[in-house]
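The complex appears here without one of its protein chains, the remainder shown in place.
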Amino acid sequence: MAEYALRRTGYGLLVVFSVIVLVFLGLHAVPGNAVRAQLADSPGITEEEIAKRTAALGLDQPIGTQLLHFLGGIFRGDLGRSFVDNRSVASEIGERLPITLQLGLMAVIISVILGFAMGMLAAVRQNSLMDHSLRVVSVSGLSIPNFWLALLMVTYLAIYAGWSPPLVYEGPTQNLGNNLAQTILPAIALGVAGMAGTARLLRSSLLEVMQSNFIRTVRARGASRATVLFKHATRSSILPVFTVLGLQVGAILGGTVILESIFSIPGLGLLVFRAVQVRDYPVVMGCVIVYAAVFVLVNLIVDLTYGLIDPRVRYR
Amino acid sequence: MVTTTTTTAATTAPARTATWRRSRWWEFVRTQRLATVALVIIVLFVVAAIFAPLLAPYGATEQIRTAIRHAPDGRYWFGTDDLGRDIYSRVLYGARTSILISVTTVVVSGAIGTAIGVLSGYFGGRWLDSLLQRIMDAIIAVPGLVLLLFLAAVLGPSIRNTIIALIILIVPAFSRVARGEMLRVREEPYVEAARANGCGTVRILVRHGLPNLFAPLIVVTSLLFAGVLIAESALSFLGIGTPPPTASWGRMLSEGTRFLEIAPWMVVFPGGALTLAVLAFNILGDGLRDFLDPRSRR
Partner (left out) sequence: MTAEAPEALGHTRRAGTDGRSASSRAEADSRPAGAGGPLLVVDQLVKHFPITRGLLRRTVGHVRAVDGVSFTIGRGETVGLVGESGCGKSTVARMVLRLIAPTSGSIRFDGTELTGLSARAMKPHRRRMQIVFQDPFSSLNPRMRIVESVGEPLVTHGIATGAAKRRRVCELMELVGLSASDVDRYPHQFSGGQAQRIGIARALATNPDLIVCDEAVSSLDVSVQAQVLNLLKRLQQELGLSYLFIAHDLNVVRYLSDRVYVMYLGRIVEVGPSETLMAQPQHPYTEALIGSIAAAGTSGIRRRRIVARGEVPSPSRPPSGCHFHPRCPKVFDPCRTQSPPLYRLPDGQLSACHLRAEIAEGQDG
């Protein structure tokens, strides 16, 4: 197990490193000069000004040196400074990351709990009306764009309940009620797709396991279908769900960008969106790297948990 | 004696191929009812996209000053938006944008991704396979929309760059499928038999490798269409994709965000069209997967 853990961790670090390199190369692929692109909309900028900024940011040095500086900076936790307000990128990200993580966590909880419940229900009552309707809900849930779902929910609540989420963000420690009121809608919107995917996967996995020989033995001993389902079948059917969990988290993370923008939640998603609009490259780069790092970390945890549960995986 | 047998064999062969093809289609329609419905819906969308100018009662950018934010009625089936534009017409033209962008994206990235996957899977010496897979993994590691935003920042916003960004997003999915199949096919005994017969690599790839790719690629293509539609709409929603005034579902959604309570139809119909298209592709993909591999019963 230790070797497996080490291998997966090493692999994860390699991926993060690749992302950093590619992001760095992307920056240098900007047509023209990054500074020029960023300042393009500002009036009255002279060539001198551009040259000065370029030098200040070290962009005129050879690529190899820049890459090394960049990597060194990351190692020390320094992601550069914003083009726009010169604040440290790392501290800006640090402020906003917990907010996005909270949103993501809520979405994951919704998706896992509801997804499991739906999947099990559908499997237990196979081919009943509930099963069929749950399956329809599942495939729709996978197909509804999360931003449209969010807009629909807001519209519905505004028109029929006269309620809309608070406009100003407050952290959970400041005002829990307000915070939840703000974050519950985007969390649901983000979690629905994962919930649908999990439900489908769990349902088919359970049904398959229920056909297996060892379940038939348990049933022959007289256990009811529900008992069999919960106690015995669950253990082996959970595994396939793990394989997609990492990807679902990736989709949730991606969705935070658009959902935070709709609900004006000052998280990482909103930060990267605004930064892209004004071409604040250091911030964009920092956000991309952090998003990737979170994704890799979550996948690593999922992989290791999977390795704990299913020993076969460790020897690949 | 041999000659007569061969002539009868020769004449029966072509007929058998034709009926076999046709019967496969019928079998699909028969066993995968839902997926066939989905296919019909997709065809309708494509028709709407192609014939939008003929089907739309109004222009995509035509503003009718007297009909600002009208609820859906006999004249404006989906209502009008805050600039007096007919939403039904805009949805039809939006279909055109979406179909155009998604078809281009999927076709190009399918070609590139499959090539990379085949290269990686079949020829993958240790270093080539590793290098290509590292790049693919790095792309996958950045969550979808974040990657698209990054590429938009690097390349600049325009339809062409949106397509490029979407292509980069989708290529790893194709590559993964192609590589997986190629790795499997490489070890198959009939490939070894072909090599023992002196077959060159090209022939083996074409005659033995590609036919195996067909089924999984078709399935993943349908599912990726769904993903591309959503991604493109998300980008337009954020204002970074298709620039105005081109009608695009995503942009229509963002325009409607300000009027959720007073004119919800601005959001309901474009989003509904998008969801319906995505749903159709997802169901079609599922149906294809079940049909082409009967072992994965859902």
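A and B are the chain letters, set down in written order, and residue numbers restart from 1 in every chain.
By definition in this document, a residue touches a chain if its C-beta (ideal position, glycine included) is under 8 Å from a C-beta of that chain, and two chains touch if they have at least 3 such contacts.
Predicted model, so just to flag it, every value in this text is computed and none were measured.
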item	value
Which of B:V29, B:A71 or B:A193 contacts the chain that the document leaves out	B:A193
Hidden partner chain, residues of chain B it touches	2-3, 5-6, 8-10, 12-13, 16, 126, 188-190, 192-200, 203, 207-208, 211-212
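Going forward, only the chains that are shown with their structure count from here on.
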item	value
Centre distance in Å when chain A and chain B are each reduced to the mean of their C-alpha atoms	23
In the complex, chain A residues that touch chain B	14-16, 18-19, 21-23, 26-27, 29-31, 37, 139-140, 142-145, 147-148, 151-152, 154-155, 158-159, 200, 204, 250-251, 253-255, 257-258, 261-262, 269, 272-273, 275-277, 279, 281, 284-285, 287-288, 291-292, 295-296
Residues of chain B defined as touching chain A within the complex	134-135, 137-147, 149-156, 226, 230, 233-234, 237-240, 253, 256-257, 260-261, 264, 267-268, 271, 274-275, 278-279, 282-283, 286, 297-298
